Structure formats: structure tokens, C-alpha cells
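All protein chains but one are shown in place.
Now for subunit A:
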Amino acid sequence: MSDLSDAGLRRRAGDLPPATAELVDEATVCEITEQAWLALVGEDEVLVPLPAPLPAETLSSWVEIVGPWTGAVVLTCGRDTALDLTRALLGEHAPQEVEQEDVDDALGELANVVGGNVKAVLPGPSVLGLPEVGTTPPSGREADSVRVAVLWRGSPLTVRVQSVLAERENEVPL
């Protein structure tokens, strides 16, 4: 009986893509994010891997990946942090008053670069979508995600690699 159950489980598991955590780990996501920060935000802009609660008002940017693994890479931070990031990315071209269009652009581009590099370690072929920005990121599956929490200039931000697969919920041993 147990042999049959095992075979059934193997067959079911084989029909599904591997869990997100089996494809990419926290250390890899952290390293990808750090590289993006050092190159785009500034060479002295270190990220400290310490979890801290996000503020009440947050902004997220994300890119979707569609392929053997389908989901999204979501960057979330406080609104003030998003403004500071935009100023840092624009550098000397940052205007006195940063417009929301620039914030969306800057935060979206960070998600795009992190997402593009996460896509490279996931199974392919897959397609990377254009970056999107908003207060409500796409709802992913918390149980099938990899989440990294860091501090930038003392402010918290998170990067989540989250699957949108619903089928995995039913994957339980028989």
C-alpha cells in the first residue's frame, strides 16, 4: 500500500514544476539585489540583511515571469524609501520635487533588473514582463515564495519571488 502511495506522490510531484525554494534560495535573491543596488543606486549603498516591519504606507514594483515557473518578483518598501531611492538613482539629475512618474520609473527599473537576474536562475525558456508599480502587488502564494528582507539606509525593504501556481496547494502526501 505504501509503495502505491509513494508512486502516486512521485507521479503527482513530477507533473508540477519544483517549488520556488528549490529553484532559487534566499542567498541568491539577496546577492542579486545587492548587485543591483551597488551598480544602480551607488557603489557605497550596502544592504543589511535584517528583517524589520514595513511602514503602513508602502509602494511595490514587480515584474512577472511566465514559463516553466510562473510568478512575479516583487520589491516593496515605504513611500519615503521609494522617494529616497529615486533621488539616489537620478543622482545629480534629481529634481527638487521628485514626481510620482519618476518614483514609478525608478522603483520599476529596480524590480526589472532584480527580476531579470532572478529569471536567469529559474528554468527556461521564460518571458519577462514589463515592470509595474502600485500599492497592491499581484497576490502570490505565500507558501511557495522566497522572501528577503533587508535594510537600506536603515529603512526596510523586501524582495519576494512568488509563484502564482494554485495547484501546489493540493500537493499533499496521499
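Heads up, the rule we're going with is that contacts are C-beta pairs under 8 Å (C-beta built on N, C-alpha and C of every residue); 3 or more make two chains touch, one makes a residue touch a chain; residues count from 1.
The definition used in the following text is that contacts and distances are computed from a predicted model.
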Per UniProt, what's the omitted chain called: "Thiolase family protein", "Ferredoxin, 2Fe-2S", "Two-component system chemotaxis response regulator CheY" or "Carbohydrate ABC transporter permease"? "Two-component system chemotaxis response regulator CheY"
Only one of A:Ser60, A:Thr86 or A:Gln162 touches the unshown chain, namely A:Thr86
In the full complex, which residues of subunit A touch the absent chain? 35-36, 38-40, 86, 89-91, 93, 102, 105-106, 108-109, 112-113, 115-117, 119-120, 124-125, 128, 130
